[in-house]
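Have a look at the structure below, then the notes.
Not every chain is included here, but those present sit where they belong.
As written, the chain order gives the labels A, B, C and D, with residue 1 at the start of each chain.
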Amino acid sequence: MEILVYHKGKPKIEEGFTAEDLPELLKDQSAVIWVDMESPAEADERVLLDVFKFHPLTVEDCRENRHYPKVEEFRDYIYFIVHGVTADTSPERFNTIELDGFLGPNYVITYHHDTFRSINNVKQLLRTTPIACQRGPAFLLHQILDQVVDFYSPVLDDFDERIDQLEDDIFTLKRPNNQILSEIMDLKRSVLRLRRISGKQMDILHRMSRGEFSLIPEDMRPFYRDVYDHLVRVVDLAESYRDLISGSLEAYLSVVSNRLNEIMKVLTIFSAIMLPLTFIAGVYGMNFENMPELHSRYGYYAVWAIMIVVAVGMLLFFWRRGWIGAKTTSGEETPES
Amino acid sequence: MEILVYHKGKPKIEEGFTAEDLPELLKDQSAVIWVDMESPAEADERVLLDVFKFHPLTVEDCRENRHYPKVEEFRDYIYFIVHGVTADTSPERFNTIELDGFLGPNYVITYHHDTFRSINNVKQLLRTTPIACQRGPAFLLHQILDQVVDFYSPVLDDFDERIDQLEDDIFTLKRPNNQILSEIMDLKRSVLRLRRISGKQMDILHRMSRGEFSLIPEDMRPFYRDVYDHLVRVVDLAESYRDLISGSLEAYLSVVSNRLNEIMKVLTIFSAIMLPLTFIAGVYGMNFENMPELHSRYGYYAVWAIMIVVAVGMLLFFWRRGWIGAKTTSGEETPES
Amino acid sequence: MEILVYHKGKPKIEEGFTAEDLPELLKDQSAVIWVDMESPAEADERVLLDVFKFHPLTVEDCRENRHYPKVEEFRDYIYFIVHGVTADTSPERFNTIELDGFLGPNYVITYHHDTFRSINNVKQLLRTTPIACQRGPAFLLHQILDQVVDFYSPVLDDFDERIDQLEDDIFTLKRPNNQILSEIMDLKRSVLRLRRISGKQMDILHRMSRGEFSLIPEDMRPFYRDVYDHLVRVVDLAESYRDLISGSLEAYLSVVSNRLNEIMKVLTIFSAIMLPLTFIAGVYGMNFENMPELHSRYGYYAVWAIMIVVAVGMLLFFWRRGWIGAKTTSGEETPES
Amino acid sequence: MEILVYHKGKPKIEEGFTAEDLPELLKDQSAVIWVDMESPAEADERVLLDVFKFHPLTVEDCRENRHYPKVEEFRDYIYFIVHGVTADTSPERFNTIELDGFLGPNYVITYHHDTFRSINNVKQLLRTTPIACQRGPAFLLHQILDQVVDFYSPVLDDFDERIDQLEDDIFTLKRPNNQILSEIMDLKRSVLRLRRISGKQMDILHRMSRGEFSLIPEDMRPFYRDVYDHLVRVVDLAESYRDLISGSLEAYLSVVSNRLNEIMKVLTIFSAIMLPLTFIAGVYGMNFENMPELHSRYGYYAVWAIMIVVAVGMLLFFWRRGWIGAKTTSGEETPES
């Protein structure tokens, strides 16, 4: 449990307090107190119940760590859950980490089970420019939420890049294999998860920015609206990525389908040329006594001529259908045909 | 019919009452009376009409056992139907069991046709810690509902596992057969049913937690909101499972499609190599008298050479197209090619 | 036109009135008058305009017989259209029959073009237990609507059965033919129609049960809510059937796809084994003078040996790929392979 | 510009007025004036701005002729756009024609670029039964809208017929070709357009019939509600047609898929029977010196026997798989097999 306190007019954030100091600190209505709990010991957790008198169910919610983003108003505090992206999140595996928190008249409490990058960034910021606290706990909370949402941006850019790469792979590569399919599936799952989480988060920020909670004063709302706008963008991008990925799957299936057509064309052309020739050869391999052609001097050469005519005829037939030559069905063939 | 009564200040739950004692018991406004009916005899059912004066239609609803979750408010009681999961529920076959009930000023009535695990758990709990009744019938009902919803969790975990297993099966196994398809269909049906039931249940808890019913006092609402949050999670997971299963079906179809391509490639490669060779052999099997090559000393060996050239040429042709060799189309081929 | 009249306190329903008696009958505010018109003559229809003073447009609506369920409130009466299922309805062809009607302060009028099973049932009921009329025209109407909705249940059960049968057919039968496809299409159309009609009917009952119409007194609402609950169930089942049928179509397409794979595998295995063997035979069918193998004593047997090795090699190749043997791709093959 | 005027009590509609008479005519509050403009000259259009003082933007909207149905209320008039179906509309090409109009306290103005069948019908009606005007301009407008919507009915019937025909074509015809596909696409586009237009029109009538506009008096609303009901039916049918057409496409794709299976079966059966036979013949075409069978007296007949056994065995193999004989996969085969 780390406690950061800002007193009006003081040039620096004060640190190094323990749980015992809290009751005293909270009495100063003009102070801004931030209590950050990273996987707290049970004794620390007690503070939430005993000093802050939070509802036992919310404290249990903090501990459980498998909740969706939400915000709840109680008599004199707001309880919220938001999700940040983890450092190892990739477009194929979108992971989030839960941040629980409370906003009171003169305090902000954050609770998380692992290191939280946004929290650390804000702490760093406060230590250098404590002035940020001057505008009260709602502004401090805004800064935390802003940081949380900011970490979504690089993930979105990764998505963009990966989808572009994927479409290239589908159309240009010679190996439309299960790997591509598996990647499409992973991306789809990630983007659906991103859409779901950020959608819920957007609802929370919407409620915070439209003045539903008296703990967030009116002059703070444009700042929350800014975070909200950011989340609208995230949700919008998530939706457009979902559409793109669906399109990729359709494209992939079509390319596989086109490829099958290609394969079947090759097979058909080969068979259609070779089968008649083999038949002709077969005919003159028969052992009938009375086969005049066999005794003709130029019979053998005549048969070769016939075979060439048949083969060329077949090639022409397929060429006219557009199966061979310039009118290739899929671009990838050009080098060979 | 089992009756459990808690009197204020008493250290233990009293049991062993019969229907005849009910009118007397109900007079004590401060008592908390729980009447649990498991496939009751008609005489017991009478009590609902005669002692509690419930609307005949609700009692009929209790008996019929094929209703969806709902909640209805009457003058001085609430009638509700919720669904618990049966003990034999699996991701392939999601079954629920109906629990009807009434909440009055000083009583809770539960009505079900089979053994209900959640009910038994709560009874067990009350017998050991009767203090739970101290907060009134609304809290007792909350505990029952909480237990009912808690039993959804293992089912959801099973879904998660099964879908993971399924995706593995689709991509890695060598037998993408109708069994997989049939399992996908079963999972889909289950998850749709889960979504439907839990969605309706969520609506009920939403109404209970937002203060629509005066029988649920304000200080109880956070507890109902907690159950509601749990159901939101269930619904959300059901939706994401539905998406995953749809994705699985698409993946399955794609894998089948890829496999067809593989099969056709094998056929085409075989045909394209063998047909020309057979043709060449056929040519020199002809019985023309005048075939100079046949009398050449090295004709036979020359033909073998031609055949090898043709075969290697074909292999090269297909290798350049990426049909054979390193550029395998589906991972499964690697060991053989 | 059939007129049934119930007078307070009378032990029996009175019948046998004609249109001329209506003005007199209607004066008794405490009576319950039911006028049932089955494809009425024009003179009878006049009564609606002249005696009851209904809006001409509603009477026209009655006559036209191609309307969707709806309910409209006029100054002192309610006009409604509901749809009953016809006796010949099957899951493949879902047909409904229109029932128009009016509810006034002391009368119910029903209008239909063909025999209506629910109407006949209610008449039968009234003749035996006229007490049902005692609660006023709103209760009488409830009974008619309840009967209409009750006739949906067997149709729903038929759907359930037919879909189960269909899924069996898709997975187990050896003939996934256009017949199955055609049946899927018929079921889909029926279920969409069922969903549409019952959805509109549900809306009507919702409006009737929530107290929108003053002609339906408050104590009648639980009865209408009961019919509404029944329709909610119908709509819900229709939706789940729709999902199931969509799933069936997907399954059907997959099974057809799997079957194609099977067919292609058989073809490929046959070709891959037979083509090389035929080639080898072709080689030794050549007529070169100098072919040492031909003169070898054991050449013929050696060739047989080679052929067997090739054939077994091919079988092994396909077995290792899982194309033959234990790892069957679709269950149906097992008996043969 | 054609002007029809009805004066209270007069037995006939007066016609033959010009734009100059309008200011005088409009002074009579009890008259009903209908000004119909068919692709008016600029001078006529001026009247809208100068005499009626309509907002310039609405007059511009009239002229532009590429708007969707809408209705807008101004201080003392309503401006509306509705779409009628053109005379050459077919299910494959659904076309609409725009009708702009204004409703004032004692006038109706209609504006269109081409001959409008509904307008002509109403004019005809007014000339024979001017009494229709007695109920005021709102009733006149109702009659025009009613006529416009009535012309949708034959188009809907055409859709019905065409879709039925289409489904027949898909299942029974031997040519599931691109023509069918192209027709499905055309129908789909038409039905989407129909859905869109009639949906917007429905919204307009809904607003008109629920009393939003004071220019439509309460006793007129049942008439507008009647037109609204008609449009609800149109929208509903459009939606069900859309579903049917989607189903047709799925059926078409399935039938094509089934046909591919049929083709492949034929190929596989032929190959599987002929390849082994050809191989056997090839074996005894080899020229080894030492081939005892060749010298056997009945060798030739024995080989024929073996061939027949192989062929029958293959047929049996495929018959047991259900590929040939009674268990046909698609109905179309029956005559041949």
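By definition in this document, contacts are C-beta pairs under 8 Å (C-beta built on N, C-alpha and C of every residue); 3 or more make two chains touch, one makes a residue touch a chain.
These figures come from a predicted structure and were not determined experimentally.
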Quick tally, homo complex: 4 in view, grand total of copies 5
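Quick note on the criterion: only the chains that are shown with their structure count from here on.
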Which chains, if any, touch subunit B and subunit D both?
C
Subunit D against subunit C, contact positions shared by both copies (same if over half, else different):
different
If you average the CA atoms of subunit A and of subunit B, how many Å lie between those two points?
25
State, to the nearest whole Å, the distance from the C-alpha centre of subunit A to the C-alpha centre of subunit C.
40
Specify, in ascending order, the residues of subunit C that touch 2 or more different other chains.
253, 257, 260, 264, 267, 271, 275, 278, 282, 285-287, 291
Line, ring, star, complete or other: which describes how these chains touch one another?
line
Spell out all pairs of chains that touch, sorted by label.
A-B, B-C, C-D
Per the touch rule, the subunit C residues reaching subunit B in their complex are 167, 171, 222-223, 225-226, 229, 232-233, 236, 239-240, 243-244, 247, 250-251, 253-255, 257-258, 260-261, 264-265, 267-268, 271-272, 275-276, 278-279, 282-283, 285-291, 317, 320-323, 327-332
List the residues on subunit B that touch subunit C in their complex, please.
55, 57, 61, 66-68, 70, 72, 174-179, 181-182, 185, 188-189, 192-193, 196, 249, 252-253, 256-257, 259-260, 263-264, 266-267, 270-271, 274-275, 277-278, 281-282, 284-287, 291, 293-300, 303, 333, 335-336
